[in-house]
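Only one protein chain is missing from this complex, and each of the others stays in its spot.
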């Protein structure tokens, strides 16, 4: 049977470059996403230092434009999305009782494309200046921007975006096809549901962005005229395409955070999630409505009262399913045995903070009022409340919660609480005053302001808050270093978990489940715990397990894309063609080399079970 | 007895094979019919545009309808969306078409102010 089981065990760096294991890819996503998160955070702090006092000259206006563009772009595409993919990779297959994702090889391709796209984009700092047209890259600002900054933006994000799209399809198929016996859709944990909907949004939102980037690239590199009014172009095409992608994108970001919060609130309240089916329905509904509201970013464009009204009403409607979620989290905690561990603290801090961001969102959805708020610091305050106060707090919560499963160590809870309070207080200090700044007329994206306009104090407080957030993040890194230096391995189920990712020993065996588990209800592990079993009932006898082989091709393919990206940026057609040639060759090799993976023998699995390793 | 069993197994098998063959033959017929239909639809569309007898604005609506009909032939007959086990593909295509429709509508209708 296993005649072709020629399986080389790779070690060290080569293992990480060739891995197709979703658990390792999850760690790769987390490390690179975390790295870009630090860079994006540093850019934010530099901007805040510039704004600490009126008419400051800490950075130049040009530098400020690059910092604000790269901060937004990095945080959205290179920090938030990869960290979300980190948790999806590390946790979703475990939560549905699968041994891997549907396309392990494509998973690796997706990661390396994101990685090299991100590196390409950041190379711009060293090669004549970063993009400076804002993360939205509105035409004609982006089409006339001098230098190569915006070219780096277009090609870096195009490459990273291709990786994201591949990841989205992968998780959709994984969740549809690879669920363990008994794991019906309505028994899936909320994080898996959120990942499912998010992947769907990626599938239908990213192709629009792909085209948008192609148009911008053709305009800048090949002299096309999509956005050039002199030649019959129209800049609104870019705005529509960007926001047809861009609005679903913010739900792509926030839904997984909703999922994480749902898991944590339920676990640390020792109660099943209140209103599970309503939560699922709300998640799907938010995903659907997310596609119907993009014009609220363009209220001041002048599309007319009818268009503005329709999109205003659609936008307000999103508050309803979101409100359902907020109440369900509160009702889940109601009467529960709440344990305020670090992850729970982040989750509880998330709820009121996100509500505040939601409320300003409804304010902004009124077109008449939006004319006042548009492009002011009020908008900056709003989206940081939902993205930092919502998503980032959710990601911190998820990190503390799933860290034992991903890295086999528990993070120190006291340091975690320091992390939370520093970050949480710093966050509100930073962004709450920005509401006033906006209402008082301070426009967003300005590199300085005059004194005597009553903007000084709020800006000063805001900068202090940003430094506190930075301090909170440093505490997290101290915590990680301390946990890594300790010898003791986490227990398999440190939080008294309810879902399947806590049903196997630590470290997680490479095949996840020695025997595919039989799921007998929502909160599959908790069902077994209350039934007195304490562990999952297997759905199959112990047998041979089929595993995919690692491959270096995803890495090489992404290097090819990286080279080709440089070629297009500098209009060097040899490099552009050569890079694409490498991509085509790796695709060709992948299709002509037979690779059927290898098998882990029944005896090895039995030995693992006996030794407590599986 | 065992021999008898085997024999009836064989007939069942042959019967199944025959049924499968008939089904495939039926399928081939469907494919051929839809091919002819698609050619006809294309011809009608080209004629509607080339002919002077049909008004332009009507012709545009008409050929768009023909295109949609042709796409349904492709999706449901040639790409087998009508077969069992295509629930998720139908969901995927339907969602894609919905987003596609609003994208086209907005880029057509919301970029030039009147």
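Order of writing sets the chain letters: A and B. Residues in each chain are counted from 1.
Here, a residue touches a chain if its C-beta (ideal position, glycine included) is under 8 Å from a C-beta of that chain, and two chains touch if they have at least 3 such contacts.
The rule is simple: contacts and distances are computed from a predicted model.
Participant: Look at the options "Thiosulfate-binding protein SoxY", "Branched chain amino acid ABC transporter periplasmic protein", "Cytochrome (Ubi)quinol oxidase subunit III" or "Xanthine dehydrogenase small subunit" and return the one that UniProt uses as the protein name of the missing chain.
Facilitator: Answer from the UniProt record of the missing subunit chain: "Cytochrome (Ubi)quinol oxidase subunit III".
Participant: If the full complex is used, which shown chains touch the chain that is missing here?
Facilitator: Displayed chains contacted by the hidden chain, ordered by label: A, B.
Participant: List the subunit B residues touching the unshown chain?
Facilitator: That gives, for subunit B, the contact residues 20-21, 24, 27-28, 31-32, 35, 38-39, 42, 45-46, 48-50, 56, 59-60, 63-64, 66-67, 70-71, 74-75, 78-79, 85-86, 88-89, 92-93, 95-97, 99-101, 103-108, 111-112.
Participant: Since one chain has been left out of the picture, which residues of subunit A touch it in the full complex?
Facilitator: These residues of subunit A touch the chain that is not shown: 1, 102-103, 165, 169-170, 172-173, 176-178, 203-208, 210-212, 214-215, 218-219, 222-226, 228, 231-234, 237, 240-241, 244, 584, 588, 591-592, 594, 596.
FYI, only the chains that are shown with their structure count from here on.
Participant: Residue numbers of subunit B touching subunit A in their complex, please.
Facilitator: Interface residues on the subunit B side: 88, 92, 95-96, 98-99, 102-103, 106-107, 110-113.
Participant: Report the residues of subunit A in contact with subunit B in the complex, numbered from low to high.
Facilitator: So the residues of subunit A in touch with subunit B come to 176, 200, 203-205, 208, 234, 236-237, 240-241, 244, 291-292, 295, 302-304, 307.
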